[in-house]
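The structure follows.
Of the protein chains in this complex, one is absent; all others appear in place.
And now, chain A:
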Amino acid sequence: MIGGLFIYNHKGEVLISRVYRDDIGRNAVDAFRVNVIHARQQVRSPVTNIARTSFFHIKRSNIWLAAVTKQNVNAAMVFEFLYKMCDVMTAYFGKISEENIKNNFVLIYELLDEILDFGYPQNSETGALKTFITQQGIKGQHQTKEEQSQITSQVTGQIGWRREGIKYRRNELFLDVLESVNLLMSPQGQVLSAHVSGRVVMKSYLSGMPECKFGMNDKIVIDKQGKGGTTDDPGKSGKQSIAIDDCTFHQCVRLSKFDSERSISFIPPDGEYELMRYRTTKDIILPFRVIPLVREVGRTKLEVKVVIKSNFKPSLLAQKIEVRIPTPLNTSGVQVICMKGKAKYKASENAIVWKIKRMAGMKESQISAEIELLPTNDKKKWARPPISMNFEVPFAPSGLKVRYLKVFESKLNYSDHDVIKWVRYIGRSGIYETRC
């Protein structure tokens, strides 16, 4: 199991050091600093073995977090724990920075004592932790016996992510379907790989312990219903359902029920959390197509022409469009002409950055640039990194639709109809690249 946990600043100074196991000595702290942080090289493996001690490390802004062990631990668990640790810290004091960590070191030690026992991760849901570890020192001493046992039963309980007795005057929930669409396209316009990774993020402000059921246009569910010939009209369902390659759920979702009936039921945590993640690869609506044309004119000049085409309903508007066209290292000057938006050559980034605020569907826009090159005798050819693109569109490129989110709370007297529900779809570019 995890033998110790260290947090360093970018200089390698220790901010937090907590040792859980006897086999980890003080010298481990220094070994990591010397071998990894001070090496100042690109990290070539997130797991480093130094003198039979393994270091699992991640970096958040310029802070290093390292978990140390001498045993054959579950490596995936260690990394998951480190990410979780970051989430918990962020939930408590915001951004992970040297200043924030120094300002909250007592709190961090307390958290570390609670969420890691002898190197075994324990309940690390912020909802539960915040009931008894607070920034104003620990509550504890002024609680009644009932409160105390409520805390402990929540921390260890089956529904460790939600406390009892939550009340809202207005029961409300927000669903955000956030998708990032990824594309790798060949210069000839052939899709090399494309997938959507999506997240359903829920903000719930619901009283009591509500039972929720979430439904979407999952092909497997729709087909099943179609066969039964029940509610949906079959012609419609076949077309609008989507094939989900795989999905994963927040720990509140009853996985065995999903496995057997493919229904998504759960008691949600209070506030914001990620209900599910999913991935699709079929029938993706690619919001933009990039058509590059690069011509080398002699050894000191490049001509670049890039056309982007928007491919969605004309009534919808894409936003925050940015096209990044890489330029060679020996670029001496660039002249750009674009029909729409603004384009600039950024020497420090070796790229032409073309920004368009808004663009409606089924439109086309073009940029052309002349790149002057300094003559070099560098034999190595320019690697021609791909043209990448960023954007945001108000629909889900996977085609996912939320069909329902039903809320049942039997003990309190509000019904599904009384809950105010909001659904929003946002499609963003993930790694959206076209080779040139």
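Methods note: contacts are C-beta pairs under 8 Å (C-beta built on N, C-alpha and C of every residue); 3 or more make two chains touch, one makes a residue touch a chain; residues count from 1.
Here, contacts and distances are computed from a predicted model.
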Item to complete: Look at the options "Multifunctional methyltransferase subunit TRM112-like protein", "Translation initiation factor eIF2B subunit gamma", "AP complex subunit beta" or "28S ribosomal protein S14, mitochondrial" and return the one that UniProt uses as the protein name of the missing chain.
Response: "AP complex subunit beta"
Worksheet item: Among A:Glu99, A:Glu164, A:Asp283 or A:Asp418, which one is in touch with the chain left out?
Response: A:Glu99
Worksheet item: So which of A:Met77, A:Ala91, A:Val353 or A:Val402 would be touching the chain we can't see?
Response: A:Met77
Worksheet entry | Missing-partner contacts on chain A, residue numbers | 1, 13-17, 19-23, 26, 29, 42-47, 49, 52, 54, 56, 58, 69-77, 79-83, 99, 102-106, 109-110, 113, 117-118, 120-125, 132, 135, 137-138, 140-141, 143, 145, 148-149, 151-153, 155-158, 160, 184, 186, 192-193, 195, 197, 245-251, 253-256, 258-260, 274, 276-277, 279, 379-381, 383-386, 388, 431, 433, 435
